[in-house]
Structures are given as C-alpha cells and as structure tokens.
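Shown below is the structure under consideration.
Apart from one protein chain that is not included, each protein chain of the complex appears where it belongs.
Up next, chain A:
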Amino acid sequence: MRALRVALAESVPVDLAPELAKRLFFVSSAIAEFDLVAQGGVVNAVDLVISDDVEESAIAVKIGKVVAAEVLTQRPLPPRQVWRSPVTATFVDPFPELLASDTAFVAGEGQVGFGEPLLSLVDYLDARLRSIALGLPRSREFRYPTLLPTSVLDRFGYFGSFPQFAMFVTRLHNDIDVYGDFVERYRAEGHLPDTLFEQCGDKEYCLPPTMCYHTYHQYTGRQLPQEMVVTARGKSFRHESRYHTSMERLWDFTIREIVFLGGEDFATECRNAVMAQAYALLEELELAGFCEVANDHFFGNADTAGKILTQRVMELKFELRVPVAEDRDIAVGSFNLHGRFFGESFGITDSAGSPTASGCVGFGLERLAYAFLCQHGADPAGWPTAVTDRIGDPGAARPHH
C-alpha cells in the first residue's frame, strides 16, 4: 500500500463532492482509502491509499473519466430536508462492545452475524415496520426466495444503470465432463482452478439488490383488479467495493420492503403515509434523524446526470437518514415513486388495462438497529423504555458471558 495525492484535471464544486465520494471506491479496486482535498469551494485533488500493483497515472485517468462523465455533468442541487427529528443525540461506537460480548461476528467483507440483544431489536423494529405496511389498504405479505432471475433485472435495464451493485449467482455447469475435469484439477492442484469461471457458464440467477423486484416479477403480465400493497422482508445484496468493519454498510443485509401498485395518487398517498409513520417511529425510538430529497446511485452511464436530476427535481426519492456519529449519518430507509416505469416494464396493468403506477419503501433493518445502538448504546439498560417494555425483559435479551 502507498499513499499519494492525485490532482484532478478538472476541479469539482464542493456541492458535487458527495457525488464524487460515493463513486471513488468503484473507480478501481486498488483504492483502499481516500480523502477529498477541498480548497476555495472546490475539490482539486484526492488523497489516496492504493495497492502497490497499480500505476498512479492509470488511477488518475480513471478518476478523471468519472469526474468528467458522471460528476461534472450533474447540476448541484441544494439539499432539501422535509423532516427533522426533535431529538438531540449523543453517540457511542457500539461495535467493539458488540464484538467483545460475542453479540456480533464479522463473517467477511460487509457481512456481520449477530445474536441477542441485537436480534430482538432487529425483529422488534421489523415488527413495527411490518405493521405499518399491513395497515395500508389491501396489503398482503409475501416471503420470497432469495435468488432472483437475472431476466427480471434485465427486463428494466438494471444492469445499464447499476452495474456496480450486480451480484451473479453461478455454479459449475451441469455436465459430467465439467464435473470430472473440475475434480481432477482440484485434486491435482489442491485449490480451485484459476479458470474456474470458464466452467460456470450459468448466469440465470442474481442475488437481489432489493426486495421490490420480486414483487414486479410476481405480477408480471397480470391485470390487478384493485390497487394493492405488498410487503416482504428478505436478504438483499449490494456490492459496495469497500466496507468498514461495523454494521453501517453491509454487502449482505435485510430489507423490509413495501410496494404500492395502483394509480399515481394511490402510490403517492401510500408513500406519504409510510413516511409520516416512519417519522413517528423514529421519535418514539428517541432517535435523531432527518428526511431529505435523494437520488439513486446511478453509475457508469451517460444518462446518469439526467436520471439524477429528474429524481431530485421531481422528488421521486426521499431518504430517512440517522446520524451514527457527530460527523456521519446513514440512510436507514428510502421512499420512492416510479411513475409507470415498472408497470410498463413488467406489463402490470390496472382494472382499465393501463400500465399501473408504483412506488416502494425500503428499510435497512441492520442499519436502523445499528444507528439505534450508536445513539443508545449496546446495553439494553440504556435503551428507551418504549422499546424495552415492548421487547420484553431487557435482561433476558442480554448476551451470555
């Protein structure tokens, strides 16, 4: 590893600095750490820690490409908050304690296993969100398989907008000669062959980046007699290239999703109803936080600037953000409207035969629970009684030593 400063060929206004920051780890897997260097209202360099096997000039070219194509093409829009929690928080870093008490287990990059009392907290938060979902008109719950057919993501151009998140599931191709050759080489070489993927042609399945795609898949080509709501909880996966050791950002995480299918007014009303109830829940949990206009992380695409501007100007996406430290907050939920995009893409129609509109809300359960611990501590004794009264005896939820 070595540290170096890369000057930017074109400087980036500080308003767009977050758009540069969220892309840097995707620029190259050689980038281990970065810091933006700002001076006089612009970012004019990036401090990097990179692996030794790459040329500095090659990294600079890649960064220049992203700055020119995906950052400077964007129009800076002022942040717009639509809600702010009245709670003022103090912060702790709960992760060392979670590890020491054997409550959390780091299984890999962005992968954390956990037990009590975190388990009860996550389940409690999900139960609350689930009841918000089931309180909406004509709401039903489903449990989906984890795997999602690749054709579902292909159907609406996911890979053209979010290539960085995609996770393909493959396996050795089912053919006796493939198995035979593989086993022979594996035994001879004592490790997986370097050319492993040449024997894994199958790419029909992905890991889902979010739950709502299962729902559009479910209703593909169907006419809905009534406007409806679907909720599901399940594992979701987004590869984010670099993970700090905590539960702030996970590669493998759980989403409670709520999907609204109906007219634009129905989708908007449902979304707004969930937003209002989510704010109330945050206040009840005694959490600081806010909700603001946001955009998806489109990447590697000439339409990026247009898509982001459209989302932000039309306020199609809001994020509920909760601080986890004095200087850092994380999104714990997002509230989205899609127009008729998914209705058209999946042939889902209303009772009159027109493509249905949709919207969805997703909550990252581990993130919400982790943000709660950052503000209230890992020990249930310090949690708000509104939570401990409902979870049950906090003593029973304590880890075993």
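As a convention for this text, a residue touches a chain if its C-beta (ideal position, glycine included) is under 8 Å from a C-beta of that chain, and two chains touch if they have at least 3 such contacts; residues count from 1.
One rule holds in what follows: contacts and distances are computed from a predicted model.
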> Going by UniProt, what is the name of the one chain that was not included in the view, given "Phosphopantetheine attachment site", "ABC transporter permease subunit", "YibE/F family protein" or "Anti-sigma-K factor RskA"?
Replying inline: "Phosphopantetheine attachment site"
>> Among A:G64, A:G115, A:P193 or A:G339, exactly one should touch the missing chain; which is it?
In response: A:G339
> Which one touches the absent chain: A:A60, A:L309 or A:A325?
Replying inline: A:L309
>> Of the residues A:G40, A:P78 or A:P225, I need the one that contacts the missing chain.
In response: A:P78
> At which residues does chain A meet the chain that is not included here?
Replying inline: 75-78, 264, 306-307, 309-310, 312-316, 339-341
